[in-house]
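There's a structure below that I have some questions on.
For this view, one protein chain was removed and the others were kept in their places.
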Amino acid sequence: MLWGGRFSKKPKEALLEFNSGENVTLDSRLVTYDILGSVAHVKMLKKQGILQAKEADEILNALKQIYKKSENGEFELTKDLEDVHTAVENAVTKITSNGKNMHIARSRNDQVLLDMRMYMRDEIINLLEIISSMQEALTKLSKKDSVFPAYTHTRIAQPITLSFYCDSYVKSLDRDKGRLMDCYKRVNQNPLGAGAVAGTSWNIDRKYTTELLGFESVQENALDTISSRGEMEAEFVFALSMVMMKLSKISEELIWLSQKGLVIIPDDYCTGSSMMPNKKNADFLELIRGRTARIYGNLMHILITLKGTPSGYNSDSQETKYALLSAINTTTLAIQIMADVLPKLEINESKVKEELEQGFSQATEIADLLVKKGIPFRDSHKLVGELIQYCESKGKVFGQTSSTEANKIMNVKLSEKEWIATTSLLRERLKTKITFQKSDFAENEKRKLEKIGQNLIGA
Amino acid sequence: MLWGGRFSKKPKEALLEFNSGENVTLDSRLVTYDILGSVAHVKMLKKQGILQAKEADEILNALKQIYKKSENGEFELTKDLEDVHTAVENAVTKITSNGKNMHIARSRNDQVLLDMRMYMRDEIINLLEIISSMQEALTKLSKKDSVFPAYTHTRIAQPITLSFYCDSYVKSLDRDKGRLMDCYKRVNQNPLGAGAVAGTSWNIDRKYTTELLGFESVQENALDTISSRGEMEAEFVFALSMVMMKLSKISEELIWLSQKGLVIIPDDYCTGSSMMPNKKNADFLELIRGRTARIYGNLMHILITLKGTPSGYNSDSQETKYALLSAINTTTLAIQIMADVLPKLEINESKVKEELEQGFSQATEIADLLVKKGIPFRDSHKLVGELIQYCESKGKVFGQTSSTEANKIMNVKLSEKEWIATTSLLRERLKTKITFQKSDFAENEKRKLEKIGQNLIGA
Amino acid sequence: MLWGGRFSKKPKEALLEFNSGENVTLDSRLVTYDILGSVAHVKMLKKQGILQAKEADEILNALKQIYKKSENGEFELTKDLEDVHTAVENAVTKITSNGKNMHIARSRNDQVLLDMRMYMRDEIINLLEIISSMQEALTKLSKKDSVFPAYTHTRIAQPITLSFYCDSYVKSLDRDKGRLMDCYKRVNQNPLGAGAVAGTSWNIDRKYTTELLGFESVQENALDTISSRGEMEAEFVFALSMVMMKLSKISEELIWLSQKGLVIIPDDYCTGSSMMPNKKNADFLELIRGRTARIYGNLMHILITLKGTPSGYNSDSQETKYALLSAINTTTLAIQIMADVLPKLEINESKVKEELEQGFSQATEIADLLVKKGIPFRDSHKLVGELIQYCESKGKVFGQTSSTEANKIMNVKLSEKEWIATTSLLRERLKTKITFQKSDFAENEKRKLEKIGQNLIGA
Partner (left out) sequence: MLWGGRFSKKPKEALLEFNSGENVTLDSRLVTYDILGSVAHVKMLKKQGILQAKEADEILNALKQIYKKSENGEFELTKDLEDVHTAVENAVTKITSNGKNMHIARSRNDQVLLDMRMYMRDEIINLLEIISSMQEALTKLSKKDSVFPAYTHTRIAQPITLSFYCDSYVKSLDRDKGRLMDCYKRVNQNPLGAGAVAGTSWNIDRKYTTELLGFESVQENALDTISSRGEMEAEFVFALSMVMMKLSKISEELIWLSQKGLVIIPDDYCTGSSMMPNKKNADFLELIRGRTARIYGNLMHILITLKGTPSGYNSDSQETKYALLSAINTTTLAIQIMADVLPKLEINESKVKEELEQGFSQATEIADLLVKKGIPFRDSHKLVGELIQYCESKGKVFGQTSSTEANKIMNVKLSEKEWIATTSLLRERLKTKITFQKSDFAENEKRKLEKIGQNLIGA
């Protein structure tokens, strides 16, 4: 353990287990970042003359050895060490006793912040790319363009097109990418050097580590830096909540559209019932809904944790790691599944048309036509309402009603051609060629961070 | 898989993984219950003549074999099988092809409900006992009875005693046990026989399985039964949220009381800082606060999941299993740690007295005395306020103020004896002998359920 | 103001407004309880000789006058007084200067607890009765008994009956009433006498006020009592969350069932669109869903507030009043609307049958029949799956398929009669005569509490 001089007894095992919680599992995601961060820290200590060159080089060599081990899956975290920081430092010290000095001018408080920031950077970039792949999937699906239903209040509203529908989610996801990039800005600040809570009296060079680690700038105030543990996590998980909320909406829609036969989900995405031979269930869509609730729970977990503590470091914040990783894993997987299935969906056009006809979806178009004929809008709205009442009483849809009947009921004079055109379900104006930005930002950052890593650890 | 006749393609692997989620881990907690439930189901099918005696006995034998295996840790769930139900049925069918019939008149929908109810019964009983052990710990601590501070608005209010403080949590936890027992009533209803959603046309005997499995009664309406998945889970996790909320409060209090030196937490429950040699932190208390937020997140997870679906079975509800198990594990561990540490706390009586003096904690007692002397309450309240202003201006506490001074400021005539008695910090009337019910209920239910298990599986 | 002796400056107006928040509105619900509670308190002070008989009687008279005023709507709360307690005490003091003594041996801390407990008792009773009225509404609806669809995974599962559907919610609501009654037990404890946090040195008689106010027992430990502010509120709002969750489910179902035309919602419960003449939306059902989210928010509000404070009184808890009242108002109104509309729903039986046929809802029944004919269950399950594949390829439902075809595909020998009986959609066994307990408990408690009120305030 990295402390203990002041204590008369050692903490008990059960307690250590309670304290470390899921750290062994969670921290395995952080090993690489912890090593790279330590490399940058030690290089800076060397440059500043805080560590002697030889001393520093021995530590750096040890760190590189551990990095290789870790890459080969030979560096495992164990329960007896408190966390990833302790594990890495201990491993270094086994190789060279100079390891005892690598923690100069650093605390686990700024170290864990550093690890988390580096981890979040990578995951944001990854999510930006995965969201783009979902937008591509929507674009592919939109190529099967056809008439499609738009609902409001879960009732048929107006006819749209499949490409218009797909485009709506592409545009919506653009905002999600925007939120993730905004979050990235705030994540991409260097916390190293904040020490425990008040910086350090050592003459460190924070700009240098900022450069080495590829951060955009230094997060200046040390107390603010330490207190911000969890803040970026909250913003990140909020952004994921919004993505999942949209996946939940698509899922809800596909469940119902497929239940009605308007959309067909491929068999190999469905499961059956152990009792009822007639069932074909799209479990994954229901699970996406349920896991959206999980992400909301993760968000609350983080927010409530943050509310409950004063500023400075508090162990409560360890919990934000757990919630964040859960949210990232769940969301990533859900988007991937969705991106995979979307292009494979089939539309049953005739059923779509039936649905649209039965919902009198052309009503607004007819009312607009009446207005163009000089009838005030509120009055035409009423007249079409009356026409629908007539149709319903006769058990007909617009497509089965003649212009003569329509004219009589509404006391207007539409030509047969006008009537046909207006009651058609095709909406040329809504056919949409989808455009969206593939994430250049993500691509560039990714390449940049890869180089940063290579520079730190050597080719 | 237990279905597939209707399908043209098999679900893909990634999808199955997404669908099964953490089932492999979570369901390992359910194996025993799944087997016992199947034993009861098959016994009933035999009794009703739905299965022939020989056929049934072969299945029962197979189930007992698997039970033994499971007890020896030789029955492991794997990812390729969807869930515990599939795993158990497949294992039976490997032993006897009659296994193919054990699912007659049953669905996984009522089966998973059954497993969860049996699991929840055991966990509620366990928690009742653990809470009792925490009450015992508080009782032990109360034996070190001493003056203790009571705060309102985080400011010193009045002097109390340690035993009074301990008793307040014992009483509070009594209500939590009450909530868990109330929840138990609703959990302890037999769902088996509800089938997929509409019962079954087989001539089953639900009362018989109710008896075999030790339930209090049958949950009658099949649709209600299936729809109630998650409802008991929500109530259970709510009850745990309340317990954790209280643990969070104690933790908050101990953090502050120990920071001020009024209470001393044993060294072996504390951890240090990797950077600051002066730190002695009670991490576990902070983690309890943070994990309370986790439980709240679990509760939201379940509630939101339930809101998002129509009645009948929906896969979303699978998520409630995850949230429930997380909440149970976390809460159980937290109570145990707390029960362990409480009796080991030490009170620094002189510091407590200093704190109480500096907070003018005897003010109410003085005001009450003035009222007894004939001064209206609102006026005596004001007079004591003025006395405090005087003391503050002199930098004194009541204990350092003479009756003469007090009388002069308040324009009253208290005798020296009255003044001494009133400003003393001892509160004999608040010394409390703690009483609480050790959970006979839990003890009895536990024994009953153990017998039930033995009867089902054989000695 | 009821304090101020110790202070050099008065709090500023903006601050007082911030502090009192919505108190003026919220506390208007508490006036009656505050007065009744004060009557009981003063009667006790008189009986114990703490107040002289004459003095006490003058206060009691004043309280009765204010009570009358309040009943006539002539007692209004204003922003300049901090809260209901201050308003009532000031009003008494205006009538008789003895009012200055009515607060002896009491604090606003136990007083607000008392008001809230009395308020919650009344609201729980009210909600029990309103839930019963919804169960009656479901019973009425069930009289229109007909074939009805049961879904799992939002796909047709099996045919049920309307009465079976209605019964499922009646049974479900029984558990909600159970939860409310369990909550009532914990609410129905007398907090008066707990003082600020540590009781009082006055010789009060808590049993006597318990009797006068109709509580079941005394909540003994004063610190526990004060700390329990918000705990009962949380439990109450949790119980309401569960009710609303179920209303959200019914709403979701009715939205979809009416969208598909299986259920008809009366016109006068629907609203239209300002733009689209074809729309008929059941806004209230959507709002019930949205307000369920509100209640969940209220629950989180309370739980998070409770987590964030140490024990004893903290002003944070004032927020629980706001959240509770919001939850009660919203839930009460939602149940009433639902109870009103349910009996007016109409079922379109032919559409229901079409839905059930298209979902091959008879599949389980057919599989069960095959088992009875000696085919192992897992095999019959597969055979029926294959029959469905055949029907789908022919564009037929079971009702359009002959026994000959069925026998051929499944390689079995069902008689025409068996085939007809099994594929019929009628489920006699599921026709349900609904039973439920009208809340005698609520009725009795209500009468009891009315008497208590009359005894306190005079005829």
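Descriptive notes on the structure:
To keep things simple, chains are lettered A, B and C as they appear, and every chain counts its residues starting from 1.
In the analysis below, contacts are C-beta pairs under 8 Å (C-beta built on N, C-alpha and C of every residue); 3 or more make two chains touch, one makes a residue touch a chain.
Every value quoted in this text rests on a predicted model; they were computed, and no experiment measured them.
Of the listed positions A:K79, A:K307 or A:K373, the one in contact with the omitted chain in the full complex is A:K307. Touching the chain that is not shown, out of B:F18, B:Y269, B:F360 or B:W419: B:F360 (per the contact rule at the top). For the chain missing from the display, the contacting residue among C:F75, C:F238 or C:F284 is C:F284, taking the whole complex into account. Listed by residue number, the positions of subunit B touching the unshown chain are 152-158, 255-256, 259-260, 272-283, 286, 300, 304, 307-308, 359-361, 363-364, 366-367, 381-382, 384-385, 388.
Within the entire complex, the positions of subunit A that touch the omitted partner chain are 2-8, 97, 100-101, 103-105, 109, 150-154, 157-160, 164-165, 167-169, 171-172, 175, 178-179, 182, 185-186, 195-202, 219-224, 226-228, 231, 234-235, 238, 241-242, 245, 248-250, 252-253, 256, 289, 292-293, 296, 299-300, 303-304, 306-307, 309-315, 364-365, 368, 371, 376-379, 381-386, 388-389, 427, 429-430, 432.
Touching the omitted chain from subunit C are residues 1-12, 14-15, 18-19, 21, 82, 85-86, 103, 106-109, 195-196, 248, 266-281, 283-284, 286-287, 289-294, 296-302, 304-305, 308-309, 314-319, 322-323, 333-334, 336-337, 340.
Note that in this section only the chains that are shown with their structure count from here on.
Distances between chain centres, each the mean of the C-alpha atoms, put A farthest from subunit C.
Chain geometry summary: the mean Cα position of subunit B and that of subunit C are 24 Å apart. Chain centres here are Cα averages; for subunit A and subunit C they lie 35 Å apart.
Averaging C-alpha coordinates per chain places the centre of subunit A 32 Å away from that of subunit B.
Among the residues of subunit A, those touching two or more other chains are numbered 272-281, 283, 286, 300, 304, 308.
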